[in-house]
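One chain of protein is taken out of this complex; the other chains stay put.
What follows is chain A.
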Amino acid sequence: MPVGDLAPELAVLVTAVLVLLLAMFIPQRRHGLCAALALAGLAVAALIAVAQFDAHRLTFSGTFALDAATGAARVMILTVTALCVLLSPGWFASDRRHGEVYAMLLFSTLGAMAMAGAADLMQLVIGLLLSSITSYVLAAYHRDWSISVEAGMKYFLIGALANALMVIGVVLVLGMTGSTGYAGLKGAALTDALALVGLMLVLIGLLFKLGAMPAHTWVPDVAEGAPAPAAAFLTTVPKIPAALALIRLVALFPPEGALRLLIALIAAATMTLGNLAALWQDDVRRLIGWSSVSQAGYALMAVAVVGLSGEALPALIVFIGAYALATLTAFAVVTHLRGRTGLGDYAGLLRQQPLAASALIIAFLSLVGIPPLVGFLGKFALFLAAIEGGFAWLALLAVANSVLSLFYYARVIAPMIFQPAADAPETLDRHSKAVMVVAAAALVLLPVVGGLIWPALPVGLLP
């Protein structure tokens, strides 16, 4: 068996186990060591992933696609996870189960990586379940805080339903087509009603992970209730493989069918609903949560045109990466401000915490898609792909939604700049500050080297 093909995943798995063991044996005040160990493991995994970037083959009996798309997803997942790990030591320092956080994060990362490369529905389910179950734990990590528990509960209930439906879907597809491997499914005519229902159920499971309609309702609650570093993780990392898994699955079916239109309609509904709901939020974390729902809708634009536009896959990867980085920046600011969440508490922040306020402004402007931030490149590529793929109406709707989104981002930005300060904010530690600054700087600087990144992006998918 080509075990080496999965070396990045194995590195994460081994690190997770070691972190768990370490957390059991060292006193709680030393649990920061677990963070260091986790970072080291993630770095090793990332190095191997980069080394395997150019591979292009199915491995493990055709269940895992080792291609450039997997490579890009691995690098993004590992990078974002590492930044989330850095956010955590200060936040969880007083938590009795501090060290286990990192084990949980790593297991969840492993699930995400397994999803990203899945070329078989069963493998996809396993990755998704591993990612989901660990996510519920992370969301409800502050078990003495009712909002956190509520968020975890809601996440779990919706997730359990979506996951169960997905398993049923896989069974139906297997029963009707005789295959769960993508190589076997490719080009299969899903004329049978049961097989179609199965495919829809699988899609619902993935839409749940992506935080898109109709399984999006957990996102704002998790954004509000989960510990801030966990919220940063949960609203970014699982979405990367979810988007990739969706595009892999949709790409199996010929572009003529109604599937693309269905995805486009879901995209339209998701981005519009997310934006409209975000307009009324007076809680910055819920606002970021709803904005992340609407961003999931944008990501689906690329999924809708796969096979119709050559830019669909690169657009999706650039967009989802830009989204993850910007949302992570926003949550890093929230974390750095010790989880302050009320809209009014952000008044005058620019004068008191110029770095934090600037980082949040950059993150929001990137989410709007203001050039030359990374978010602009993502949206630009999405529009390009959507128009090329014949979904110009979707691009226009996305334009309208971008304008709409500026309203609620400005509801946070404007008071930060223009209003007098309320009270002196308390901040976390230098780690959270570093994450905030590094992520915001990346949003500004990555487009400068965009010309180097773009050609390296994958254009084709396995199988």
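For this structure, a couple of remarks:
By our rule, contacts are C-beta pairs under 8 Å (C-beta built on N, C-alpha and C of every residue); 3 or more make two chains touch, one makes a residue touch a chain; residues count from 1.
Keep in mind that, in the parts below, contacts and distances are computed from a predicted model.
Within the choices "Oxidoreductase", "Glycine cleavage system H protein", "Deferrochelatase/peroxidase" or "Molybdate-binding periplasmic protein ModA", the name that UniProt assigns to the complex's undisplayed chain is "Oxidoreductase". For the chain missing from the display, the contacting residue among A:A35, A:L365 or A:L428 is A:L365, taking the whole complex into account. Checked against the hidden chain, the listed residues A:V17, A:A183, A:I387 or A:A421 yield one contact partner: A:I387.
Touching the chain that is not shown, out of A:A51, A:A160, A:V403 or A:L445: A:V403 (per the contact rule at the top).
Residue positions on chain A in contact with the hidden chain: 365, 368, 370-372, 376, 380, 383-384, 387-388, 392, 395-396, 399-400, 402-403, 406-407, 410, 414, 417-418, 450-451, 454-455, in rising order.
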